[in-house]
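Missing here: one protein chain of the complex. Every other protein chain is in place.
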C-alpha cells in the first residue's frame, strides 16, 4: 500500500489529538493511503523528543522549515497557535506538501486570504489543503447535515447555536496569551465561535451574510502566574444574530464563562418540515423531529448515532457503543487521506476557512460599531 | 371572611384559565380575601351565558362598562385581546375597581403609558393594578429569582432566553387577526417575546437597556378560512441581543415556527458563582449549578420544585406531585388578593408592563433600522 | 342538567385531591351528570367543618353512616385509610349509593372479595362502584395503554415497573401507623406497589399470574413523635418478578427509601414491535420507540402528551401546556360520572381491585416462603 509521510508541527493539545488520529485511522478506516508518522517539529528538542516518543513519531525537528525539505514528509499537519498558521501553511503548500491546518485558519482575514490563495495555487498542482473543523465529523453532526441535505427538514428557517464553556468563569483563572488580542486575535469568538459558525454553515449548507453583535469581557484583569495582573483585551463572550443566504435567521453565542458548561456546543435547526437538536456534551445523540408524524406519537427522537448506516459509525463498534471526542480527528484524517488518494478536494477547504474568518471579522466590527454588518464577499 | 367580587371581561383561553384560578385559589391558598365569581362580560349574550354556566360565573353582562357600575364587582379581570386593554383598564381604575390585566399590557407604548398613569392615580386611592405575566409564578421560576436574589449565582453575566412554539410552522395554518399588525401589534414578539422579556428581568432583577434585533416572516401569506389568502404583516420570529443595567449580556428568541416545540419557554442564567436552566416544557424542574461544588461531584442538579420549602409548592401536594400550567394563574390570584387585602403593591405592576412594552418597541424599531436601539427610559 | 350528590368520607390528602376533582370536572369535561359537593363526613365536627369550608362542601356529618340516609347523597366517595374501606363501601352499595373508593381496595383479600361481591350485587340494581387507581388517567399512561391495545408494540415481552419514593430514607423519620402491619396491611408494597401492579396490568391488558418476591426493612425502629421508638413491622421496599397471562416477564420494585426519588413511578414496556417508557416525575411525557422506523432516524421519541388527540388532554389547554398530578382525579371523576349516567361499568372495578389485592398477597406470601407463588384465581 502506498503511504503518506506526515510531518506534524506542534505537540500540545491538538498535536496529541492529531497523533491519535494518524495512529488509529489505518485499523478502522483502511484508507487508500497509509499514514506514516514520520517527523514531529517543535522548538525545544527536548520537549519535542519526549512528545515524539510518547506519541509515536519516528523523528524530530526543531525547525518546521526542515519538514519542507524532507522527502519523507508528504503532508504537513499544523497544530500550532493561530498566529503562525499562515507562514507555515503557505510555505508548505508552495513546497508541494499537502497541508492540514488547525482552526481557525488564521488570526486575520488577510492571512486567511493569503492561505486560501496558496491553496488554490497548490490545488492546480494536485496538492491538497484542509482546515481542521473537526466537529463536522462528529457522526451526529454529519448525520444532521445529511438530513438537511436530503430535505428532511424542508426549508431551514431558524438556527440557534451556542458554544458554552466555563474555564474562565473563575475570576482567578490565570492570565495567558489567550487573553491578549495581539496574539490570540480574539477570545471566545475566534476560539470556539469559529466552530459554531462552521458547524451551522456546514449543517445547513447556507452561508451567513450579515450580523449584529455584542462582545463582553466580564473579568477585565486576571492574575499573572508570576505575580501582578494582565489586562484582558479579548472577549469572554460573543453574541450575534444574523441572516443566511438561504433566508434563515440565526443566533450565535460563544462564551468561556458559562459556569457548569464544559464543552456544550449546541445547535438547533428548525425547518418547514422538521427540526434537529444537538449538544456536544452528549455527542452520540441527535434529536430529530419530523413534522409529518402523526400528532398522537409525534415528538423529538433521541437518535443514538452509532448504527452502521450512520456516518463514520459503522467503522467502529456495534450499535450502542459510544464514540468520543477524539474520533472526529480520525474521521478527518480518513477523509483527507481519501481526498489525496483520489485527487478530490478535501472539505473544509482553506476557502471555507477564509469565509469563516470573514464572519468573525464582521462580528468584531459589528460589536464595535453597534450596526448591522455585512460579511465580506457575501453580496 | 371578607370577599372580593370579580368581574371578568372575555371568556376565551385566558378567561378559562383565570376562572380556574378564582375557583381554586380559596381551597389551596386561603387568601385573606375570598373571591366571588360575580359577573362575566362578553359581547354575545348567548356565548357569554354558556361560558358563565360552564365556568361558574353568577351573572352575565354584554357590555363591560356595566361592570364598572355594579356594586358586586370590586375587581375587573381583563382577558380580552390587547387592543382593548387600555380602554377597559383605565376606565375600571378610574371607577375605583382593582384591575388584573392580561399581558402584554397593551399594543403600543402610548397605551401602556396611559395605563401606568391610571394605575398610579388609582394607587393613591388604594386601588390596585396588576399585569398578568403569570409565568413569574411558576414555582421553578420563582425559585430561580430567589436563588439569584440570594446571591447563589454571584454576578449575573449572561442570559439566554427562548420561547419556541410551532403552531404556525405549517404554511397552511389559517390566517387570523393575530397575523395582522394593526390588530395584534406584532407577532411572536409581543405574544410570547413579552413573556421572556418579563421572565428574564424578573429572574435577574435587571432591566434590558438596549438591543439589536431581527424580525422574520417565513410564511408571508396564509389561507383565509373562508377562501383567499391574507397577508401576514407581523413577525413569525423575533431575535434580539441586548445589555442589562446590571452589566449582563442577553439573547432572546421568540418564534411560532419552531417545528416540534410546543411551549418551550427556556431560560438560562450564568453568573460568576453558578448557573440556572429552565424549560417550561418541564415546568416542575429547575437546573442549578453551584460553582463552589467539588469538581469530583459537581454538576447541574435537577431540582424537582415540589418541596414545601419551594415557592407556592407547599400549598398543593406532597413532594414529587407535579403542578401544571394553570397553577400559575392560581398563584397570581393568591398574590393579588393578598396585596389588595394588605394594601401592598401587586407585582408585576402596570409600570412593569409599560417597561416591557418599551423593550418590545425597541426591538421593533431596531429590526427596522438595523442599528443598536436604546430602550426608552433606561438611560 | 341532572346532578349527582356526593358525600365524601375523609378529608386528608386524598380528600383534598377528590374535592379538587369534584370542583373542576364540570367546567372542563361537562359531564352528563353534574356533581354537587353535598356532604363531607369526618369524625371531628370541628376539623370536618373547617375542611368543608376550605374545600367547598355544603354540609358536614360526623358519622359516615349518615351519608347513607341522606337523600342528597347519591355517591359515596371513600377517602379514609384502607382498614375502613370494606365496611363503608359494602354498606354504601347495599344502601344503593354509588361508590368511589380509594386504593388499595382493602387491607386483605377477604375484605376486597366482600367488596367485590357487594359491587356485583349493586351492579344488578344499576349502582356503580369504582376503585381509585387514579394513575390510569395520567394522559401519558392512558396513551400507553392505547398504543399497546392498537398493536403498536406488537406482543408485549417485558415490563419493568418501579415506584420509588424517599420519604422514609431518613432513619429519623417518625414512626406512624403506616409502619404498623396490623393497621396498614403492608408498607411500600400496598401503598405504592399496588399502583404499579395496576398500572402495568392496565397498560398491557395482561394479568400477573405468579411471582417471586423479596421484602426488606432497612430501618427496623423509628422514633415516636412523643418519645420512645416504634418497631417497623412492614416493608420499606418490595421487589418481585413475575409472569403474565400474556406470556410477558415483568419486574417490580416499590420503595420508600430511594434517596432523591420523590414520586418516580416508572414503567417500561418492550414489545416485539416497539417500546414505551414513562416516569411520573415527568408525567406529561411518554417515550415511544417504533421498531419499524428506519435505522437512520430511529430512536425513542419524547411525546409531549398535551395534544387534542391525546386522552383527556384536549379538554384542558393548548398543546404544550402541562397538566399536573391532580388532573388524574378530575379525569377519574369525569369517567365515573359518565359511567353512572350511561349505565356503564366504570373501570377499574372492585373486581379489578380484588385482583390487585391477590397479587399483593402473593408477593407477601412469596417473600415469606422464598418460593414461586401463583396469584389466586389466575389459573
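Note that the chains are named A, B and C in the order they appear, and that numbering of residues resets to 1 at the start of each chain.
Here, a contact is a pair of C-beta atoms (placed from the backbone, for glycine too) under 8 Å apart; a residue touches a chain by one contact, two chains touch by 3 or more.
These numbers were taken from a predicted model, which means no experiment stands behind them.
A.B. asks: For the chain not shown, which residue from C:241, C:309 or C:365 touches it across the whole complex?
C.D. replies: Checking the options C:241, C:309 or C:365, the one contacting the hidden chain is C:241.
A.B. asks: Among A:39, A:304 or A:340, which residue is in contact with the omitted chain in the full complex?
C.D. replies: A:304
A.B. asks: Given that one chain is not shown, which residue among B:95, B:173, B:298 or B:371 touches it?
C.D. replies: B:298
A.B. asks: What chain A residues would touch the chain not displayed?
C.D. replies: Per the touch rule, chain A residues meeting the hidden chain are 13, 16-17, 19-20, 23-24, 26-27, 30, 54-56, 165, 167, 261-264, 280-284, 304, 306, 316-327.
A.B. asks: At which residues does chain B meet the chain that is not included here?
C.D. replies: 143, 147, 152, 288, 290, 293, 295-304, 307-310
A.B. asks: For chain C, which residues reach the chain that was dropped from this view?
C.D. replies: 153, 155, 157-158, 160, 162, 164, 166, 169-171, 212-214, 216, 218, 236-237, 239-243, 247, 249, 251, 253, 255, 257-261, 270-275, 289, 291, 298-300, 370-372
We take it that only the chains that are shown with their structure count from here on.
A.B. asks: Could you work out which chain's C-alpha centre is the most distant one from the centre of chain C?
C.D. replies: That would be chain A.
A.B. asks: What is the distance in Å between the mean C-alpha positions of chain A and chain B?
C.D. replies: Here the centre of chain B sits 41 Å away from the centre of chain A.
A.B. asks: Which whole number of Å gives the spacing of the CA centres of chain B and chain C?
C.D. replies: Here chain B and chain C have centroids separated by 36 Å.
A.B. asks: On chain A, where are the residues touching two or more other chains?
C.D. replies: Those would be 298-300.
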